[in-house]
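Handing you a structure now.
Excluded from the complex is one protein chain; the other protein chains are retained at their positions.
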Amino acid sequence: MLFEKVKSDLLAHNSYMIGSGSEAAVIDPRRDCRIYTKIAESRNMTITRIFETHRNEDYVVGSRELARPTGAEIYHGAAIDFGYGNAAGEGDTFSIGTLRLRVLETPGHTKESLSYVLSDTAVSDDPLMVFTGDALFAGDVGRTDLAGDEMREKMSGMLYDSLHDKILPLGDDVIVCPAHGAGSVCGGDISDREYTTIGYEKEHTPLLQWSKADFVEYKKHEHLYVPPYFRKMEDLNLHGPPLIYTIPHLAALSPKAIREMQNAQILDIRSPTSFAGGHVPGSINIWREGLPAFIGYLLKYDDPIVLIDDFNLDLDPVIRHFVRLGYDTITGYLAGGFAAWFRQGRELETAGIWSPRDLAEHLTDPSVFILDVRDITHRERDGYIPGSHHIYVGNLDQNLGRVPRDKHIVAHCDVGYKGSLAASILQKNGYENVTNLLGGTHGWEGAGYSLTRD
Amino acid sequence: MLFEKVKSDLLAHNSYMIGSGSEAAVIDPRRDCRIYTKIAESRNMTITRIFETHRNEDYVVGSRELARPTGAEIYHGAAIDFGYGNAAGEGDTFSIGTLRLRVLETPGHTKESLSYVLSDTAVSDDPLMVFTGDALFAGDVGRTDLAGDEMREKMSGMLYDSLHDKILPLGDDVIVCPAHGAGSVCGGDISDREYTTIGYEKEHTPLLQWSKADFVEYKKHEHLYVPPYFRKMEDLNLHGPPLIYTIPHLAALSPKAIREMQNAQILDIRSPTSFAGGHVPGSINIWREGLPAFIGYLLKYDDPIVLIDDFNLDLDPVIRHFVRLGYDTITGYLAGGFAAWFRQGRELETAGIWSPRDLAEHLTDPSVFILDVRDITHRERDGYIPGSHHIYVGNLDQNLGRVPRDKHIVAHCDVGYKGSLAASILQKNGYENVTNLLGGTHGWEGAGYSLTRD
Amino acid sequence: MLFEKVKSDLLAHNSYMIGSGSEAAVIDPRRDCRIYTKIAESRNMTITRIFETHRNEDYVVGSRELARPTGAEIYHGAAIDFGYGNAAGEGDTFSIGTLRLRVLETPGHTKESLSYVLSDTAVSDDPLMVFTGDALFAGDVGRTDLAGDEMREKMSGMLYDSLHDKILPLGDDVIVCPAHGAGSVCGGDISDREYTTIGYEKEHTPLLQWSKADFVEYKKHEHLYVPPYFRKMEDLNLHGPPLIYTIPHLAALSPKAIREMQNAQILDIRSPTSFAGGHVPGSINIWREGLPAFIGYLLKYDDPIVLIDDFNLDLDPVIRHFVRLGYDTITGYLAGGFAAWFRQGRELETAGIWSPRDLAEHLTDPSVFILDVRDITHRERDGYIPGSHHIYVGNLDQNLGRVPRDKHIVAHCDVGYKGSLAASILQKNGYENVTNLLGGTHGWEGAGYSLTRD
Partner (left out) sequence: MLFEKVKSDLLAHNSYMIGSGSEAAVIDPRRDCRIYTKIAESRNMTITRIFETHRNEDYVVGSRELARPTGAEIYHGAAIDFGYGNAAGEGDTFSIGTLRLRVLETPGHTKESLSYVLSDTAVSDDPLMVFTGDALFAGDVGRTDLAGDEMREKMSGMLYDSLHDKILPLGDDVIVCPAHGAGSVCGGDISDREYTTIGYEKEHTPLLQWSKADFVEYKKHEHLYVPPYFRKMEDLNLHGPPLIYTIPHLAALSPKAIREMQNAQILDIRSPTSFAGGHVPGSINIWREGLPAFIGYLLKYDDPIVLIDDFNLDLDPVIRHFVRLGYDTITGYLAGGFAAWFRQGRELETAGIWSPRDLAEHLTDPSVFILDVRDITHRERDGYIPGSHHIYVGNLDQNLGRVPRDKHIVAHCDVGYKGSLAASILQKNGYENVTNLLGGTHGWEGAGYSLTRD
């Protein structure tokens, strides 16, 4: 289970990120929302839903901003007419892995305010936490003056009912996750408790112990300032604020999602040994340091690109390579790494690995076709393995006619990376018996064998 | 109020930092403790006290390390004789600004275990949170076997009393802050709830609903593995571990330097496919996320440790795992990654990889020995591949006599990582025909085959 | 003088950033261009010009991307028709502070290739460095095959002339700054020297020692691969690639630029003491932590906002506050901090500072008007300084009619920050005798004086 409170200091705004399995959701995201996608990446999760507790008036909500790179669905209350997203109402439930969010309509602060009750269905349907938005804070409740003085009594009564009929009955042991902490202008006197429970609030917040009449009377006369920018926020948050970021962002994809993707270009960025040990059929193997040199040979600009890695480590610089070469359609990566593929028992392909000695023992074997894929200048300058044929790896795709389909192809380069790329190109094109010489010409000489020069 | 949970991933260790005004305290700090002083700096606070819930056995506690730059006082239980810090006992209270910590003696996991009850005196003396150490987790309680089998019944009874007489009575609405989360070796089945309350635990954790007799009986027979490094941790944490000051620097080593190193423990942290595709003979394969769980089973404390990776990406968190477990002799890594090895044409070893179908085709082959290296509780709970033999991977080294040397050994776990570790242990011990089942039992079922249950 | 080489690893692309005084320029920026604006910010410089050495074919140039947030002018060669930017030609010179860039037309790699000769006019007109693009590398020269085989001889001849007639004659002691380092596909055999000189290259690069005939003959037959993505790059770089970032970026502004800006809202984010000690007339003083609370009261959404700080430290979180509140028109900051203002002897305004004792001595002075600008609830709850009048700071602008213009106004809050904001609002509105009570009501009580309650 993922649970992270993301605080925007000074605004005293709390957003929450929850997740389970490979799915995550964000409640009340802020506009500078890279922090959520970073958390998602670090956990191999994809943000699939965004929930708003209400139309915020004190900051620009980041729902649209976050929905753009993630494709997440946005939900908010139905009582006002938002210019974006979907309406959710009492009793609606949403699953995020084994987590479940159930919607409570809790008007009072605004008329469309929602609370979301979290339970972990792997344990029980009982509530574990509740995201209360601006209905209930630690030590305080939401302000009820923003709909105007004439509405104040009515809103205060609605808030009382939301609290006493919906939120407090959830149980003393339920953890309260409000949208604001101490210092927010959205409450008069929010406490600085970082975490609290319904039981603690019932016991220690006097406002919650009063009669409805006393509560409404107090709220009617509570003095709170209304900063003029609230109007602008309400307007932006109703219609959806302008977008500020357009940076490519990688989606965490399941094996199923990858298989169903149209025209996906599957790019395996693992090492030659890892590729040989097992890979997704049809993938191309370009190691990290080879990306700037070879993606431009092998990838189309218009089709989506999906990355396969072992551990999905440090993908940021990987993405930069694509951006620098204009591949703005870089799409996603296999969440959980290649293990996510094989743990489902999905189809695998392996490639052969030969050591220099293995090759030496087959040097005159007529069923073996040794394919040198180095740059021609290296072949000319450094020499070649006796009997090998040359096609530069960048041109291999266009020269398959020169590679016999009825032989065992042993591809090699100088070390083993481009050899693995060549092997992957051949396998993708239906060659069944393909091996990469680990060590390439360097390993060949290191193992005591000689290169030939013309 | 400052409240931060600092998690050490993979160890599933939780430390907590609390503060108020200009003072802060840390509960169960980890050894790489710069994170606490960073938080303190960002909040203009000074760490004045460090609290230990008990003498930890699964990681090196950072109390002395953190006390050095901060001058903070260290506190722990009085029932054993620590080589550093101060004793605290039942009812002792400590103020951190308006926060107050009250000590509960809660023996059972260890005899000197303490819990710390947090209240915010600015609001009330009532408890808001409790730091339970290894007494109470989300969904589980602490293990009681570490004091030895002869003490197990007594410790279990003490733990029952600590829970029922001290912790649970604090109130349903109190938030529980345990020392470990899901995945820790300090509990059998800790849930992954990030936050929980006493009320939620009382309701949903069966162990807390049992009679004392049933509880003790269960705890007496609970099966838990004891990694051998626990001895070292207990010793370091009793006397105070050596100061490290900074995360050790790893030397970039050439293949030659590694080969010439005396008693080098070569640890391959690549994926199972990468290991299978080629590796340094004599190396052990533990994937990144398995390091905290398995290095303590397989590595000696006194001999140098050398890492092999594909691309040497992001080694900093890797090093931290070693430091947290007291492996200060972590020495270096193969510069240039495994390719630096094979580009010299040096000796290679490969391991076999089988897909579920490969295994299915050999299920009755008498020359094949299927070795299940999962935790025994997973085998019992989830079932097993027909005909497989079981030895837990952590105990394999000591049980080689049960693995025939004249057969083709197909090791497997649930996914493929521990299977690769097992394969590496076997190869290191001279087994020549070793294969890892890629996908493990998950892949087996995913490919449409069935597991057997007794 | 600023000189930074920004390398894009693996592409082996070098861009360069130079600067002097408050101006900077970038040569051949990459597309992920935040690194340049970060350097500019850390040096209080504004990027005013971007120079391209040629239409690159191996990566997407970042000129347009960088021009958007900085407003910098883009320059490139005139021999082809770019879809953006300005043409520069032989002998054109550009000043960046005391630095001067002189254009050399150096065709050969492409027909519009330029080199830029740097001199520091504070020392001499003699060249110190030359940015050679893809004409001259360390150990190699640019490829001449990209214009097509039929042009190859001609391009090679042009390159020879560019080298021998333009670049090499600059002098042995001139430092060479090429667009690529070792590993680039833009040269056949670029050396890995990080820095080099014309003298070193003349001596050690055989290609530079050959006759024109030999040179052309060699270049005509040099074997180089043309990755297919080059076509896409040429197209993007000719017409200008799509923009990917739209994050607000602050311009480093001179005092003059600020004074000439229409409707600038000058926001002083320094401390109350710093504001009192001297400030730009007409500025508003909101301290960092007060920004989210008060900019929404005082700043208009449509007019540009300019920040004044002491040292321009850590402005990133400051910008975030504006973005979170939808102030996307945040524009710039005074480069060099407030000292840049007073070192020019520009008009200054100071505000008075009183200690609690100073106020105590004037408590009954009829010429003094004590203005309490705290939240009304604080005044009611905590008491007030005898004789003080109350207007909440957020409403002060609309209630100036209640503040006498013929008295000495002593504004105060609880500590001194909002008091300083109030003082700034009053000064902006023409009040001439305004003082802030340092310490506010807290300091008042701390100094031993009492607050009154009704």
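In this document, chain identifiers A, B and C correspond to the written order of the chains, with residue numbering beginning at 1 in each.
Keep in mind that, in the parts below, a contact is a pair of C-beta atoms (placed from the backbone, for glycine too) under 8 Å apart; a residue touches a chain by one contact, two chains touch by 3 or more.
Fair warning: this is a prediction, and the values are worked out from it, not measured in the lab.
In terms of the touch definition stated at the top, the absent chain reaches B, C within the entire complex. Taking the complete complex into account, C:Gly337 is the one of C:Pro304, C:Gly337 or C:Pro404 that touches the chain left out.
The residue from C:Thr93, C:Gln209, C:Thr350 or C:Ser367 that touches the chain not shown here is C:Thr350. Residues of chain B in touch with the missing chain: 22, 34, 37, 40-41, 44-46, 69-71, 245-246, 248-254, 312, 315, 332, 335-336. Hidden from this view is one chain, which touches chain C at 1-3, 120, 123-124, 126, 128-129, 139, 171-175, 191-200, 202-204, 270-279, 287-289, 310-311, 313-314, 337-339, 342-346, 348, 350, 353, 355-356, 414-417, 438-440, 442-448.
Keep in mind that, in the parts below, only the chains that are shown with their structure count from here on.
Arrangement of the chains shown, judged by which pairs touch: a linear chain-to-chain path with two open ends. Between the Cα centres of chain B and chain C there is a gap of 47 Å. Averaging C-alpha coordinates per chain places the centre of chain A 27 Å away from that of chain B.
Taking each chain's centre as the average of its CA atoms, chain A and chain C sit 32 Å apart. Of all residues in chain C, none touches two or more other chains.
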